[in-house]
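Only one protein chain is missing from this complex, and each of the others stays in its spot.
Letters are used for the chains, namely A and B, taken in the order the chains are written, and counting of residues starts over at 1 for each.
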């Protein structure tokens, strides 16, 4: 027994067939609205079919719309996508607006099953400047260094010590001999 | 996998061998830095599940410097597991017994307590003196800077340098220096 079906699948954001890179192809290839002509649960679907379905079909000529009346069964919509996925949605007691909303949701989906994104962005070209390695940003002169190295044997960002500062002050206060030429 | 990808992975996950000179360094402060290198936390590719720790070669561990009177006051505890098996060893006693042990224990303590701690510790090579075996020396590809400056001993200055050092006053000739 596995529990994989109990949890949301995870993955990376992607698009079928690099859709949109060359041209955009609407991924919903056909949608079937199943409803009952009598029962109240199908009321919203019937209203939708009566008033909005023609507009929907005109706006989405790439989608085939099938209507399937069936007696005394709860209404549903089945969306089929170009990647072969099929999505079922129960429309029981949906209002007309709700049907419209869910239909446009189905329309704009890519068909890839809903999943938890491990990251909200994805790239096929992770790095154009080269992938990091331990030698990246290393000064080229280190290539020739012998270890232990004199420069690397001192702490980084070390200011002058008190002694060094004193010597510096001492040198500044020295009176220069005007006769002797400076070297 | 193509050759390019393979080589790129090899380069990114390659292990560095760092040298660290423990001469007059505080082992506990140094351990904080060295633990980062041993676990790979200094790398941008670090991830707890990513085995990317580097090797660290510590030399001159005999010369580590403890603060204040820690040599006398610091105690290492060990218990054999048997009744009356507890023992307390002072830092100077431990150092006399094994000059690498103070450094090793400091680094071990600086690393997070988890299952890969001992694996990471295997990449630590400590030598009491400044000599490194040739085989390990050939591997070294970098050096970790010391955490504190190493002062120069008076014996390290030449006679000329000492004579030319600025003085506020001269001692009288009959002044006895103790």
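The criterion applied here is as follows: contacts are C-beta pairs under 8 Å (C-beta built on N, C-alpha and C of every residue); 3 or more make two chains touch, one makes a residue touch a chain.
The criterion applied here is as follows: contacts and distances are computed from a predicted model.
The complex includes a chain that is not drawn, and of the options "Large ribosomal subunit protein mL44", "DNA replication complex GINS protein PSF2", "Ubiquitin-related modifier 1 homolog" or "Uridine kinase" the UniProt name matching it is "Large ribosomal subunit protein mL44".
Hidden chain, full complex: it touches shown chains A, B.
If you put the missing chain back, the residues of subunit B touching it would be 2-5, 7-8, 10-11, 14-17, 55, 135-136, 138-139, 141-142. Looking at subunit A, the residues touching the absent chain are 16-18, 21-23, 25-26, 29-30, 32, 61-64, 66, 68, 80, 82-84, 88-90, 124-125, 127-130, 133-135, 138, 140, 143.
Just so we're on the same page, only the chains that are shown with their structure count from here on.
Per the touch definition, subunit B reaches subunit A in the complex via residues 8, 11-12, 14, 16, 19, 21, 43-45, 54, 59, 137, 140, 142-150, 165-166. Listing the residues of subunit A that touch subunit B in their complex gives 131-134, 142, 145, 147-149, 152-156, 158, 161, 166-167, 170.
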